[in-house]
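The complex appears here without one of its protein chains, the remainder shown in place.
Moving on to subunit A:
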Amino acid sequence: MWFKAPESCNCIEPQWPADELLVKYQYISDFFIALAYFSIPLELIYFVKKSAVFPYRWVLVQFGAFIVLCGATHLINLWTFTIHTRTVAIVMTAAKVLTAVVSCITALMLVHIIPDLLSVKTRELFLKNKAAELDREMGLIRTQEETGRHVRMLTHEIRSTLDRHTILKTTLIELGRTLALEECALWMPTRTGLELQLAYTLRQQNPVGYTVPIHLPVINQVFSSNRAVKISPNCPVARLRPHTGKYMPGEVVAVRVPLLNLSNFQIYDWPEVSTRSYALMVLMLPSDSARQWHVHELELVEVVADQVAVALSHAAILEESMRARNMLMEQNVALDLARREAETAIHARNDFLAVMNHEMRTPMHAIIALSSLLQETELTAEQRLMVETILKSSNLLATLINDVLDLSRLEDGSLQLETTTFSLHSVFREVLSLIKPVASVKKLSLTLHLASDLPAYAVGDDKRLMQTILNVVGNAVKFSKEGSISISAIVAKPESFKDARIPEFHPVSSDNHFYLRVQVKDSGSGIHPQDIPKLFTKFAQSQAVTTKGPAGSGLGLAICRRFVNLMEGHIWIESEGIGKGCTVTFFVKLGIPDRSNESKLAFAPKVMGNHVTTNFGGLKVLVMDDNGVNRSVTKGLLLHLGCDVTAAGSSEECLRIISPEHRVVFMDVCTGLDGYELAIRIQEKFKKRQDRPLIVALTGNTNKVTKENCMRVGMDGLILKPVSVDKMRGVLSELLEHRVLFEAI
């Protein structure tokens, strides 16, 4: 094309048909080249437009320009095949020049940017690697997070229950699920601590009670560290599934689970390591899975094991406290029941006592009332004696019935002594008169000795004192087949306390009180010294084999002791042995009545159904006094009180006048022995005691000897002169009721 066919061409004439073909082909190629040259920039422009990030736009523009110009050049070349004008040649030249310029610039530029382009590529590779790495790590983190989630969930599951079995089962199940285990098992130490027993497995429903000795090396290895340890699948603890042929068993991991006991927890220390016992958890990966234990999985297992330990200990503590609470509740119920039973029993007893009391008292009252009424009627002497004995016995029985109630009240501590002023002598006399019949039947002799310094009157509970004395004397009579019984009563001096066998008893006498010491000696069957302590126990029976006498059991001595204790005293028995008799001694504290009260209180009539008679209704009395004045005064006194008085001036006259109709004889004993002899003579005259009148001595002698003499001769009373109206009234009342009255001297 660049071939100019000028005028000087001496070539052969071109043959258009062959050249024409070639030209044609050139023509077409140029055209296509131009097309390509033009379309490539278009594509580049399109690319530039589309790729915002491409950094070398300028280069592309240059390329574009270069290509466009090249295209233009080729295009223009089309016109140069034929004769062309000068403009075309200029244009052509211009185009070529431009193209040359641009392409040179481009080439130069390209030199600069080629390294850059290369580095872009490198960076891209680098980033790709990085991205891959990050992806990997991301995968790891996700796995770990998931593991953590599993742990939390597991822990939550484990801790949500306080039941041991549930905890362990849940652990295994969740672990199995999280780690996709083939088998998971828990070995617990047996009671002996020498073996591990298969307690739970995941897949097998009923674990056979395999046991494995605890001191295997592999077990020790696991127990000695708190990490999960990989163990061989062939060791005894891991051989859980029946090994079927050529399976490649998966890896096995074992971890210890501390079993904490309640006692391991101190307040300030954490549990010591040495005393712990462990259970063994064995985890097996699926066989033939080529899975391996990853670190995070092992960590998971360790965490779970610890959590299980804590959960188990909580469960154990709770179990313990529940058990304790149940026990306490049971005990409470039992105690409540016992209390109610006791209350019921007490109520029943009280009711029984009350009813029995009432039931027993009603007939008693009837007997007493009717006997009293009978006493008022006309009776022969014998009948009167019988009625009086009936009355006395009934009164005694009534007192005993009261005492059955009393004993229960004594034990409750609610019994209180009644305090009245009473005559000591009358108490003893009554006891004697009650016991005498029994004693005489057994041919026992009864002697009573009352000390001369014994106050005639004392302040205390006379009924209970009498009961005590009666009980003691009654026992003496009961247990003596022969011989004698002596009763003595004295005022206890401080010295006499010392030789009593009661070292802890230190009574203090004072002006208001004295201690009465009563001793009853009998010559009966005696008591074995060993049995003595039992005697005061209620209902205790003495085991004496040799005595064939009446059995000694019952409330008597127990009641006596309680009464004596209430009276701030002491009672004890001495006996030298079987057959040697025995001695009962007791002290009681009694009050001394005021002298000023004496004349009023001493004669206060007792409550036993009597009232003060102000008018003695023609009571026949005899006054014997050889002093006329005194005789008149006494007579006037008795007349004033409504008595039918006969006066005698001498003993002989008295004996002459006296008759069974006279109820009382007042005789003056100031004058020598006349009075005493008279008393004796009167007693001789009247054989039966109930016939003869009461003999009362009137004396101005404040002499104990006189009193003793009076008592000795069997007088029924002693009164000190001067006698006032009130005094005489009281005296008569007392005399008629009690038939005895010894004024205190």
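By definition in this document, contacts are C-beta pairs under 8 Å (C-beta built on N, C-alpha and C of every residue); 3 or more make two chains touch, one makes a residue touch a chain; residues count from 1.
The rule we apply is simple: contacts and distances are computed from a predicted model.
For the omitted chain of this complex, the UniProt record lists the protein as "Histidine-containing phosphotransfer protein", which is one of "Nuclear transcription factor Y subunit C-2", "Tubulin delta chain", "Histidine-containing phosphotransfer protein" or "Autophagy protein 5". Of the options A:I114, A:L639 or A:V705, the residue whose C-beta touches the omitted chain is A:L639. On the side of subunit A, the interface with the absent chain consists of residues 627-630, 632-633, 636-637, 639-640, 668, 670-671, 700, 721-722, 724-725, using the contact rule stated above.
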